[in-house]
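Shown here: the complex without one of its protein chains, the others still in place.
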Amino acid sequence: MLEIATPETIMFWALAPLSVIAALGMLVVKKAVHSAILLAFVMVTLAIFFIAQGAVFLGVVQIVVYTGAVMMLFLFILMLVGVDSSDSLTETIKGLRWIAIAAALGFGGLMIALIARATLGRTAIGLEIANSDGNVEGIAMLLFSDYVLPFEVISALLITAALGAMVLAHHQRTNRRPSQREQAIARFRTGSLSDAAGLPGPGVYALHNAVDVPALLPDGTPAPTSISATLKARGDVIESAPFQLDVVDPTIKEEK
Amino acid sequence: MVTSSSLVYLIGLPLFGAVFLLLMGRKADKWGHLFATAMSAGSFVLGLLHFFAMTNRSEEERPITQTLFTWIEAGDFKVDAALLLDQLSICFVLLISGVGTLIHIYSISYMSHDENRRRFFAYLNLFVASMLLLVLGNSYLNLYVGWEGVGLASYLLIGFWNQKPAYATASKKAFVMNRVGDMGLTIAIMIAFATMGTVSFDGVKEAVDRVGTPTLTAMGIMLLVAAAGKSAQFPLQAWLGDAMAGPTPVSALIHAATMVTAGVYLIVRSNFVFDAAPTAQLLVVIVGAITLIFGAIIGMAKDDIKKALAASTMSQIGYMIVAAGLGPAGYAFAIMHLLTHGFFKAGMFLGAGSVMHGMNDEVNMRKYGGLRKMMPITFATFGLGYLAIIGVPPFAGFYSKDEIIATAFNSGGAQGIILGSVTLLGAVITAFYMTRVMVLTFSGKPRWDDGVHPHESPALMWLPMALLAIGSVTAGYLFTQGEALVHWLSPLFAKKGEYDELMPHSVVTVLAITAVIIGVTAALMKYQFKSVDSVVPTDVSLATRLARNDLGQDVVNEALFMRPGQALTEGIVAIDERVVDGAVRGIGAMTVGSGATLRRTQSGYVRSYAALILLGALVLLAGIWVVTQ
Amino acid sequence: MTTAELLGQDPVWLIVVKAVIVFAICVVSTLLAVWTERRVLAKMQRRTGPNRVGPFGLIQSLADGVKLALKEDIIPAAADKVVFIAAPIIATSMCFMAFAVIPMTGKVNLFGQETALQLTDLSVGVLYILAVSSIGVYGIVLAGWSSGSTYPLLGGLRSSAQVVSYEIAMGLSLVAVFIYAGSMSTAEIIGSQHENYWNALVLFPSFVIFVISMVGETNRAPFDLAEAEGELVGGFHTEYSSLKFALFFLAEYVNIVAVSALATTLFLGGYHAPPGLGFTEGWLGGWFTIVWFFLKVNIFFFIFMWLRASLPRLRYDQFMKFGWKVLIPASLIWILTVATLRVIQQEGASRTVLIAFVLGLVLIGFAITSLFERSKKKSEEPMTQGDAPDFPVPSLPGVSSINVSAQTGGDRE
Partner (left out) sequence: MDPYNYLYLAALLFTIGAVGVVLRRNAIVVFMCIELMLNAGNLTLVTFSRMNGNLNGQVIAFFTMVVAACEVVVGLAIIVAIYRSRRSASIDDASLLKR
């Protein structure tokens, strides 16, 4: 007979509602990153449930694989593919939302009703006997005896998937990337030699060294090359003349 | 000394030659013919070594077997790919590889101007390998592989000059008609498998006692069908004449000396089946007798030298089949005639090739005449072959044919009288048409066209002819010396029953010689002492016209098989178009129509599909809900 | 009695007490670690380092920490507030959790209760540490993302890619340890090393790979690309200030201590004394073992500082190439070797067989590398002859000319 101890009950009723709320939150938050975080939370709670149910190895693997690798991959891609894009939640396909919600309510309700009606046919056993040699050992024993063929097949699948992903995401370079040496030579070859030593940093010779303040050249004129092109496009550039260290041009001083 | 483990090289050498030459491509063009000849010669030398080794062994130890690998294994049924070399096989091995090698040598010169000579030699090697496999296989299934192999080689070689549509058609015809015979062999193998559970010669021989006569009769008839197909026997004889489309060495090797005798081999090899199935045996005799006369009659009317020889081949094989059908008394004589025939007929075909070589590939004998002086060596070798085939003592054909006639007479009763008469009549006609060929070609006035300069062939061509001529002179004497061949082969066959000598041997000899004299005289009267037109006379009797048209074999075939077949095909095509295609198109139209309707649900939005899946799952769950209520 | 059973007897109050002790050890060791690092680096750079606050400047870190906590807490306007606050909490709490399974002493008497200074012993203890540290990465990534600024985002991305990549190599290097110990529990791994040799000797390649990847895993120099000051200002924590920054700071140092402790546990025999000094383990009722433990941890910590002081930062592509193309294949090959050796050993083969096997492997290795070298040499094409540079080359004292290409292309107009 499966006796479920009180601590587990407490843990379940504490975490299960949280995980459901987090899952529901996944559906309604606008930012994909928030969805990802909520999903990661659900996965961690599931891992805790696994461990509570005697699947220690699976629980830890769930965290390492799902939370650690898979969700991290999701976050990574999310950040590569438009960080700021937050989804609009207005439905574009007519009627889909209500159909989906109705179907989901029916589906979930039926499923819960069916589970409630289902019986195991005997009392639940629990994993004390199966885990007597240790959960890891037990799983290893199964994995390398009964399930060795699926194990091999699935490892082949994993490698194939990795290769497939590499092929899909691979971006073929049409020309060779110039080496640092070549870049250096090219820099000296083309254009004037004035930039050969690198562009001036922002705020040089000025009292202010913030990124949005152009550097001042020794003659007191601002150097436009010292400002990031993005800032320039955004128009976030501050006039650097007021921060000039030493007055070179008397006209500016008079204006000041 | 050679052991059984070297048997595979008998086949392996020419097979390697074929594969190697085909795969090497143009690189081997310069030396491919020499290589192929060497492979064939190597096989012959190995065969000789085996022969001597076999003569050194006692009678019981002579058959040797080499098992290569287990080919099929299914339950109790097991077939090894194994080779068996016994007294019968060795005769064939020597004939095939020996004559084969001579013809390789001949072809080096004969085909020297053909740009595809390497391919030709590869096919020749393929043929030699397949034929050797045919005679060396230790089971019907192994034999079948070789059987199909020679069929393929024959097809490839008849159609070697397939740029001419007529030749391509001829090769197709040979292939299709052979397929009918092959079906017989297939069914025979199936019968053996189904009723005896084995397909090896030894196994079937042992099982003969177990199964009933009807089964054996059925198997025997099917084997006869196979033999008839491969050996151009009635009613499957029509392909042989057209097979002369191939290069002459091919005609000599395949369609005179070796492949067409495979049917005789099959029947002799299956002697235990036929001995136990008298009905089948009788059918064999009947088929042989009909073909004997049939071929001989055709031979009398043909003006094409190769076709005349082909008809002769058909007739001579008829002799062998008759002998083989006579049971234990005749098997050895069938083989003896087969071997002697191999020598003289191959020699004559090569002679014909030599004549054609000197006459700018002219095959019409009415355009020959008086070639004796131009081609003395060809004349001599051809003449020796001629003397052998018509049965002039002491040439080879005399001995073998004489024995067959005697055995036919002695088979007893009305059958004996009829068979004896038929074979004797055959001898008369043989003498007639062969004399006709001889006279038309080599004596009389020259009738050839302007611009043709007959000349003797080079040594590379006449040497094989000379060797074969020597064979046709001496073989018969050697085989009958102390009944050598009969003794050699006797362990393989059931003991000859005691029977009365109805007709003493000396009487038969006299009768046979008389028949030859009658035939020769008649031919001389008609062709030597009268002038021969170089154009074909048209005011001839109905019989002659019939004979010129191969006694209507093609007409019969066409009326009996081709027309109904075409009608059937047309009917099936009609059914196919209306019913089958109609159904298919209807289904297609239905699919397209329903697709056009269903396409509206395909919005392209994955999410709506997902919603549909969700609804489907909902329905499924509801179903479960209802079912488990 | 195994450690797991020993710990299973702990009453609840003892678990709480031990949790507090572990937490305290983490925080204190961070304070000391910061001080140590500054002092040691200073020594290496021939400076003095902090020496004003407290004896030898020991209280300096504490003072810095207090000052940091009292600074103004700025949340950028573009930041995602909830995540911005949650990120440092995740990062810090996870690195503390890793300590739960590290055994710091052998059997000791704590408040009259037989126990060991280890919070719990899991049968998958080492995997648990990997799992916890993989959640810790969330702190960094989310911090980078939620700042709403470019440099932190880049830093966060870099660090996540870095940690994920180096975790593979690290996990693979641990497999050899599992194979030899026959367990994933930290206490049992220490036990198996006590009975035989330290894994650092037996599994030297694994040890090397682990040490390299633990530096990558903790984002420390020379692998500190995620917070490369020269390129990304401060990396993921550029926008952080005050206590939240302090938490990241704390997390980083606790992480370092944690991986050092893990390395100690897995490869240097944990709290056990070095061979020959076993008698010390009974001193102070077993409490003396904690000294050995922290000595060993400090060895690793010193390696961290040493690396930081001596090595320049790698370029990002070099770093990734090193992880994926060197460390991971190397550990895969090594695992194959170890597994084979282990099976050979357990099948009872003689020592000569073992030696022959190892020698054979070494020879194969040489053969492969020589082939590799040859192909590499072949693939190195001669540099295409470029035009001589037109720019003036400064002449250095003692060097006539360094304009090599101008010399070789001298016949040109």
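Every chain is named by a letter (A, B and C) in the order it is written, and numbering of its residues begins at 1.
One rule holds in what follows: a contact is a pair of C-beta atoms (placed from the backbone, for glycine too) under 8 Å apart; a residue touches a chain by one contact, two chains touch by 3 or more.
None of these values were measured; they are calculated from a predicted model.
Just so you know, the chain we are not showing touches A, B across the whole complex. Where subunit B meets the chain that is not shown, the touching residues are 602-607, 610-611, 614, 617. In the full complex, subunit A contacts the hidden chain through residues 2, 4, 8-9, 12, 16, 19-20, 23-24, 26-27, 32, 35-36, 39, 42-43, 46, 49-50, 53-55, 57-58, 61-62, 65-66, 69-70, 73-74, 77-78, 80-82, 85, 87-88, 91-93, 96-97, 100-101, 104, 107-108, 111-112, 115-116, 120, 124-127, 129-131, 135, 138-139, 142-143, 146-147, 150-151, 154-155, 157-158, 160-162, 164-166, 168-169, 171.
Just so it is clear, only the chains that are shown with their structure count from here on.
Contact topology of the protein chains: linear, an open path with no closing contact.
As a whole-number value, the distance joining the C-alpha centres of subunit A and subunit B reads 79 Å. Put simply, the C-alpha centre of subunit A and that of subunit C have 23 angstrom between them.
We define each chain's centre as the mean of its Cα atoms; on that basis subunit B and subunit C are separated by 85 Å. With touch defined as above, subunit C holds no residue shared between interfaces to two or more other chains.
In subunit B, no residue reaches two or more other chains under the touch definition. The residues of subunit B lying in touch with subunit A in their complex are 603, 605, 607-608, 611, 614-615, 617-618, 621-622, 624-625, 628. By the touch criterion given at the top, residues 93, 96, 99-100, 103-104, 106-107, 110-111, 113-114, 117 of subunit A touch subunit B in their complex. Interface residues of subunit C facing subunit A in the complex, by the touch rule stated above, are 80, 83, 122-124, 127-128, 130-132, 134-135, 137-138, 141-142, 145, 153, 156-157, 160-161, 164, 167, 184, 386, 389-391.
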